[in-house]
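The complex appears here minus one protein chain, its other protein chains still in place.
What follows is subunit A.
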Amino acid sequence: MNTMTTLTPVLAAAPGQAAAPRCAPAWRAPLGVLLVGMAACALMPDQLGLMTRIFITALFVLSLDLVVGVAGLATLGHAALFGMGAYAAGIFALQVHPDPLVGLAVGIAAGAGLAVLSGAFLLRFQGFTFLMLTVAISQILLSLAQKARHWTGGDDGLSGFVMGPLLGRFEFDLEGRVAALYALVVLAVLFYVARRIVDSPFGLAVRGIHENRARMAALGTPVFARLWVLYTVAGAMAGAAGALSAQTNAVVGMDSLSFALSAEALVMLILGGAGRLTGALIGATVFTVLHHTAASINPYHWLFVVGALLMLVVLVSPAKAWAWLRRRSGGAR
């Protein structure tokens, strides 16, 4: 009876309100991610390492989606924020305290801090110049990390830190069960945060800036400030992804700052569809699984597959490409 009373007014008002947007509650998709992730972990207990990698990559691509898909700022230097979080969490665990949650907070702060600093410079530029400057920033950071061998371990990578138990109770086991669940929960929580931010008035203003910068400025939106806040949020999320990667792998390599990581994340985002947040998760999952399967056969084989995939996505319409992909993954399993 209760459902009837809530349904009837909606049905009665349907013709008049047909144009009103139908918004799913913000918690629904993150909860779905949590459930699907837990089911996947339960079904494939021998693939927990791969699962953890998918969750972390998904979080990273999600943060990239905020910058590229929502704000429309094409960047090829997002790995700088990821690597910053990873190194901050690793160094913190090694030198100060091994608690994972405090380390995660440090990683988030480091990512956000770098985003605040670099955003203040980068966001003054647009288009191709912005793109090239993000490349410059991440390469500068890479050079600095290589130079500061004492802190980062240089090309050998930062290792030798052991994480303490999560919440003081759950030890990181060898199977990676705690690591996978930890990454999954952080992903779901931050996905919820991202969803709330994108649907908020602030998120709508950023979308408006994406569509037409001049018009939003004319409407009185402080364009630079909005973008700066969004870039900082994205930096915090990328930092969280980096911190998770450092904590679950117990090693941070130079490749976490590399150009290749930024480019790969962009490819994942485009594969899944930019601007809708869920696309980032789908793209990261498909790409990581494909990578895992093809690279275990031959690394160059993998390049061939992803290259062909990219060209197909552009030449054939995305819908057809998705159907092809589904057929392919269905045949592979």
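To be clear about the criterion, contacts are C-beta pairs under 8 Å (C-beta built on N, C-alpha and C of every residue); 3 or more make two chains touch, one makes a residue touch a chain; residues count from 1.
In this section, contacts and distances are computed from a predicted model.
K.L.:
The hidden chain: which UniProt name fits, "Branched-chain amino acid ABC transporter permease", "Metalloregulator ArsR/SmtB family transcription factor", "Aspartyl/glutamyl-tRNA(Asn/Gln) amidotransferase subunit C" or "Cell division protein FtsI/penicillin-binding protein 2"?
P.N.:
Choosing among "Branched-chain amino acid ABC transporter permease", "Metalloregulator ArsR/SmtB family transcription factor", "Aspartyl/glutamyl-tRNA(Asn/Gln) amidotransferase subunit C" or "Cell division protein FtsI/penicillin-binding protein 2", the correct UniProt name is "Branched-chain amino acid ABC transporter permease".
K.L.:
Touching the hidden chain in the complete assembly: which of A:A24, A:M44, A:L117 or A:I140 does that?
P.N.:
In the complete complex, the chain left out is touched by residue A:I140.
K.L.:
Among A:L219, A:L310 or A:A323, which residue is in contact with the omitted chain in the full complex?
P.N.:
Missing-chain contact among the listed residues: A:L310.
K.L.:
For the chain that got dropped from the picture, name the residues of subunit A it touches.
P.N.:
Touch with the absent chain occurs at residues 74, 121, 124-125, 128-129, 132-133, 135-137, 139-140, 142-144, 146-147, 259-260, 263, 267, 270, 300-301, 303-304, 306-311, 313-315.
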